[in-house]
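For this depiction, one protein chain was excluded, whereas all remaining protein chains were kept in their positions.
Chain nomenclature is as follows: A, B and C, assigned in order of appearance, with residue numbering initiated at 1 for each chain independently.
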């Protein structure tokens, strides 16, 4: 397979895509022209406005089909490919026992005003997700789940009190980039509160994160849509044996 | 209202759009990375892959939401705004009587292998479309409707035999740009067969045409989705009084 | 009209009797407590408005000051009106400002000064209730003049931009496209605020702050569009969270028409203390009853955390409990909008028929209530096409089972708060289904002993069994054990417990007094 690809409608290389959006313009030919202009700027050529509908007197909704001229170069695709092996719970427990010689302490929460606990519970609770047990099931982990709507200062305090090795924060609400703001705030707070060598691992998750943004947001790892507990547990086991290898043994005890 | 606008999701200026497409890549993180690359090239930033699904082992379907960075400049919108007044059938008849002093001859057809006659019939048949009567209803027009799947040479012949003032061709099938090929072929054939001054007006229509492409395709006018008979009749009345004003009176008699 | 579901009448009677038995102790508990928000609501009725420069409402400052001096257990009405008289002013807001400045010392008046304060408080609060009455009359007049939606179900749409002015644009657009009810979703943070923000607001997250001014602005905008359309478009907001009683009061004062108001939602989904919640909800429902506001309960939420098939009977149990609480608080049948939802995993074989069974069960158990039917959310994904289809079948289930209020589902449910276009597409979906299927319920006749009948009766039987367990150990215990929505909430846990007080013997609350007296009189009358 070639590394240079294009979208596929019904023929290799046809480049066909579907697009929809609303413009703040009254319905009519001018609005369709505006829609075509936008499609053109997005690289769709030729573009067909196949549907347009007034949304009240001031807006128009469009459906556009067309051929996008851009090429996708697979060699340049940035993927945070899993850089650690997937382990069974047994293996994870063994790693923790060997490296830490005590339980790994995980503190989890939905931070800010977010009250969507189903996602973090899926990772933490014994019940788990997608047929996999959650972290509470791991004999060598101690899980403290703070639940919903935890303010960042409270989280920092609790992490300190529990001597957390890893802090797991969930963010589901994304309107006005709330998730990004909250994660940045959290990362800053932990950096301020802990010396670099004793800062717990910062792990965030939620369905709308771009997993490649970890560095940008100042956290160690991001998990997106459909994450399973095994992935998180394996990552933690991996992280404490590498980066965390430098932390003085027993630091968190 | 400003002339510079952006798509509207739920807040002025948020630039939000929805996109879907298929890439010839197996489902997985790499595929999602490829989808994000494409969205980025289209100017969507940030982009979220909100859905991805394998279509068999070799393809992946994506739904993407995100903020498109482009601006739409309404001043630069190209619209073939109607540059002629909409007339009632009475008025159209009067114009024809005054300018031509005979009936205006219209020859219509679906050209090539296209058999979708509903559209051209909507324009030509008395029954009409959207509550408006078709061109057959106009006393001062003589309409010859050749129906479906008319080969271009046959159309040219018939236009000559009927002394057509205007040839109306319909094209509904667009796969592999069939409509564009056929219209170009027709335009070339008429140019070859008639001296410029005696060539009938070339009017094409169909739901997937871009109305601003007339010059590019070598025809006088293009009508798109949802055209009504009145628009076509008014255009014909307008065209014979302007461009066609130069044609010797009675040329078609 | 939706004929055909036959429930065992003995089982239905038993269910209601058990629900009553389970709810009674909790009602008693609520009667014996008061909360900071109830007291603030009383003061709002009495006329306190506005906020300090930090945005903290004067009612909060006033109640806090009273509490610091004399505690909450006597109610704030007497100490406040006694202080007013002592200060020789008649502006409560001014009093609040002084109290905030620390220049007032509150006391529980005794003897004659107590009865003077009592009369003054009673008069002021009664005036506040009369303002609510006028709003109710106004609503009734407008409905008379403009008319109700032409058909059931009423179409309920959400706006949630975070900015009241964008909300207004979108609400009006939605009404023009056919919405009968507009709900303004609240910002994620609000339910945990122990005060009601002030003024017009533009910066909510995933929702817009509920404030008196926002209520007023939106109601005025909907009045304009109602006149334009010739049908009264209703407005919905939330009486839940830590300020339930005040929200109900402000809604009554600004003619909000419906309020989300559940007896357990705050406990389960906002981790608010159970006693706080049960106490607050009782007062808020008394206000709603008076204001002619329709309440919507929140059983749909359980199915976002618990499985919609396994936990179907918990919805029924909760509906039965909400019914008891609502009736006790004085809500009329037409005001009791019990909730339920289309949340079964669509991959499950016969999922749609199971939905029909559950929806018919609710309809048959509560034939006279304006049931609110909630769309799929949990099993919605980023596949917006599939989502659009699911919403179509949700609409169909609503039509076939005669639901009263249809909350319109959005294809982007799993992605974003709804866009302008999402709402338009969603309404188009509803319109198609209602219009194309029209009287299809005529041809829908669950076969006796068929799948649907069997399933509905099974859920009812499970509900009765659960109610029996609840009666044995108490509702608070059941909640602590995670019975509803798998959320475990002990009676002494959760937020806002510090805002609760056991009423002292001399507790006085003019609002409760008036509302309960008039309700009792009304009930007497009805029984004569």
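Convention: a contact is a pair of C-beta atoms (placed from the backbone, for glycine too) under 8 Å apart; a residue touches a chain by one contact, two chains touch by 3 or more.
Since the model is a prediction, treat every value here as computed from it, not as a measurement.
*Asks:* Of the chains you can see, which ones touch the chain that is left out?
*Replies:* Result for the missing chain's touching partners among shown chains: A, B, C.
*Asks:* Considering the complete complex, identify which of C:47, C:392, C:474 or C:493 is in touch with the unshown chain.
*Replies:* C:392
*Asks:* Of the listed residues B:8, B:61 or B:209, which contacts the missing chain in the full complex?
*Replies:* Considering all chains, including the one not shown, the answer is B:61.
*Asks:* Would you indicate which residue among C:311, C:326 or C:452 is in contact with the undisplayed chain?
*Replies:* C:452
*Asks:* From the listed residues B:98, B:176 or B:191, report the one that touches the chain absent from this view.
*Replies:* In the full complex, the listed residue that touches the missing chain is B:176.
*Asks:* List the residues of chain B that touch the chain left out of this view.
*Replies:* Given the touch definition above, chain B has residues 20-22, 53, 55-56, 59, 61, 112-115, 118, 147-149, 173-176, 178, 207-208, 225 touching the missing chain.
*Asks:* Since one chain isn't shown, list which residues of chain C touch it in the complete complex.
*Replies:* The missing chain touches chain C at positions 346-353, 356, 383-386, 388-390, 392-393, 396, 411, 425, 428-429, 432-433, 435-440, 442-447, 450-452.
*Asks:* Provide the residue numbers of chain A that touch the chain removed from this figure.
*Replies:* 8-12, 16, 18, 48-51, 53, 63, 65
The rule is simple: only the chains that are shown with their structure count from here on.
*Asks:* Just the chain pair, please, that has the highest number of C-beta contacts.
*Replies:* Highest contact count belongs to chains A-B.
*Asks:* Give the label of the chain whose average Cα location is farthest from that of chain C.
*Replies:* If we average the C-alpha coordinates per chain, B ends up farthest from chain C.
*Asks:* How many Å are there between the centre of chain A and the centre of chain C, using C-alpha atoms for each centre?
*Replies:* About 34 Å, centre to centre.
*Asks:* Could you work out how far the Cα centre of chain B sits from that of chain C, in whole Å?
*Replies:* Centres of chain B and chain C (C-alpha means) sit 53 Å apart.
*Asks:* Centroid from C-alpha atoms only, then distance chain A to chain B, rounded to Å. What do you get?
*Replies:* It comes to 44 Å between the two C-alpha centres.
*Asks:* If a residue has to touch 2 or more other chains to count, which residues of chain A qualify?
*Replies:* Residues 20-22, 59, 208 of chain A touch two or more partner chains.
*Asks:* Please output the residue numbers of chain C that touch at least 2 other chains, ranges allowed.
*Replies:* Each of 160, 382, 414-417, 419-420 in chain C touches at least two other chains.
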